[in-house]
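Just below is one structure, and these are the notes that go with it.
One protein chain omitted, others in place.
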Amino acid sequence: MIILEDVHYSYDGVYTALRGISLQVDDGERFAVIGANGAGKTTMVKHMNGLLRPQKGRVILDGRDTKFMSVAEIARKVGLVFQNPDHQLFLDSVKKEVEFGLRNIGFTESEAAQRRQKTLASLGLEGFAERSPFTLSGGERKRVALASVLSTEPRFLALDEPTIGQDAHQKNQLAQMLAEMNKRGRTVVVVTHDIEFVIENFPRTIAMADGQIIADGSTNMVLSNDEVIERCSLAPPQMTLAARALRNVFPEVGQRLTLLSELEETIMGILGGA
Amino acid sequence: MSFLEVFQYTRQDSVMHRLDPRSKLVLSIVCATVSMMFMEIIPLLMVFTCLLPLIAAAKSLGRWAKSMKGLGALLVFVLVFNTLLSPMEYPFSYSLSLAIRLVALMTSFSLFFLTVQPDQLSQALIQMRVKFEFAFAMSMAMRYVPTLGQEAYAIMDAQRARGVELDKGNIVKRIRNIIPIIVPLIIVSIRRALSIAESMESRGFGVSENRTYMEMLRFRKRDWALVLSSLLILILVIYVRFFVGLPGWMMWNLPF
Partner (left out) sequence: MALIEFADFSFKYLGADSLALKRIKLTIDNGEYVVITGPSGCGKTTFCRAINALVPQFHRGYVAGNVYTDGKNTREYEVATFASVAGLVFQNPENQLVTLDVEKEIAFGPENLGVAPSEIRRRVEELIELLDLEELREKHPHEMSGGEQQRVAIAATLALKPKVLVADEPTSNLDPQSAEAILEIIAHLNKRGMAVVLVEHRLDLVAKDASRIILMDKGRIVADGDPREVLAMDLCEEIGVGVPKATQVYKRLKTRGIELGNVPLTGVELAELVQEATSR
């Protein structure tokens, strides 16, 4: 369990990036963090794995204040996948790249090799083990970076903008993989602007603006709030727009429609009877 | 490194900012030369007091003061170190004049760098017949330095999150730990350079022999006035210093 208690943070002492974040992340949860650029999403996530330490307030990981833990120690429990894979890839084979992180946080050589094999297989990257990451495409590099974090099997996994530059197939794959990890009891946190990805895959959403949490609840509830959409620089999802237009004519259409399948059923209801 | 701020361009609307970069270059060099000509406390203080109004004219006194505060530690170091080790008769006076000279030199050059935007600097170089490609490369380097800095921080974060401990271990280990930072930094920089080149090529970079410039720097009357009076002061100071000699009161030293 990760608990953030009234966390404040400022990069330069003038502009406050986080102003009083309190949040509890339970084991086995799956949620999304949304917000405009500069709202503090990434800053908050960096507090979860100790890259940043609160200037005021506390972060408690499994009952221990992270103030007394090193980033390497926290990394065993909390994995963070960054937006740009090129910021971490530096070795000349995918295999070495994945094993690097494992060795760093204390796995033996044979354990590391075993875990590396398992992770590459689960991401469909077995064939790439001997390839140099620098010869891979952007989407593939992104998966290698993901593999290097996943291989450590962190109990908490946070991903920063994982869908950028991914096509529809790759997004589906990613979603499936995250769902599977979650099913196995791991916590999955995603920071994203991709509202459709959130709607289809995450039951809980936290919305941030100006360094504060402005909404936290079921995705359905948070994303049908126009003020949240506006303050997070998002565009209302197509399904919400469709539902609203329908509601003008068919008052029986519910207030909170977001899922594609729900809209499909509603339209079946309207037209099926006709 | 806050004392370096005094060499960083800040956007302002001031008399100094409006001057042509070339005339400011002359001014800076003259001020620096004059500070280099003296080793005595009184003349150096006089040079220094002449520089301050110029910084004020650039509306940058606040920034200057902040940088000098940042320089404080270095100045104290110069004072102590030189006083203890100098073979001179009056080691403290000597160190004091060294320190004043350092401040005067920095202030002289900051007059130029505080008030000249990098793009203007490259324009000035072009008009001084430096090759366009070279001048442009220089201003582009300044353009991308902060980007590179941000990138380096992002890479450090990404590697620390993977358990790389940058500030632990012996020297060998620390040096080895630089590799996961340096390699990605080089690679992202190469990728970035290619992508920048692609964009510039698409906009016709380097194609025409007859490149035009939307705005040429113009040497105005005030620039001539500045250059002429700077040179005049330089000649006067040289004359006094080398041909007349300093009056006794200017040679005053502290008795230690």
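First chain written, first letter: the chains are A and B, and each begins at residue 1.
In this text, a residue touches a chain if its C-beta (ideal position, glycine included) is under 8 Å from a C-beta of that chain, and two chains touch if they have at least 3 such contacts.
Nothing here was measured: the structure is a model prediction, and the numbers come from that model.
Asker: Determine which one of B:T33, B:S86 or B:Q117 touches the chain that has been left out.
Answerer: Per the contact definition at the top, the residue touching the missing chain is B:Q117.
Asker: Taking the entire complex into account, which one of A:A121, A:A179 or A:A235 touches the absent chain?
Answerer: Only one listed residue reaches the unshown chain, and that is A:A235.
Asker: Can you list where subunit A touches the absent chain?
Answerer: 36-37, 137-139, 164-171, 193, 195-196, 233-235, 237-246, 249, 260, 263-264, 267-268, 270-272, 274
Asker: State which residues belonging to subunit B touch the missing partner chain.
Answerer: Listed in rising order, the touching residues are 11, 117-119, 139-140, 142-143, 146-147, 192, 195-208, 210-216.
In this section, only the chains that are shown with their structure count from here on.
Asker: Give, as an integer number of Å, the spacing between the C-alpha centres of subunit B and subunit A.
Answerer: Each chain's C-alpha centroid was found; their separation is 44 Å.
Asker: Provide the residue numbers of subunit B that touch subunit A in the complex, in ascending order.
Answerer: Touching subunit A: residues 151, 154-155, 157-165, 179-180, 183-184, 187-188, 191 of subunit B.
Asker: Can you tell me which positions in subunit A touch subunit B when the two form their complex?
Answerer: Going by the criterion above, the answer is residues 46, 49, 51, 70-72, 75-76, 79-80, 82, 84, 86-90, 100-101, 104-105, 134, 148-149.
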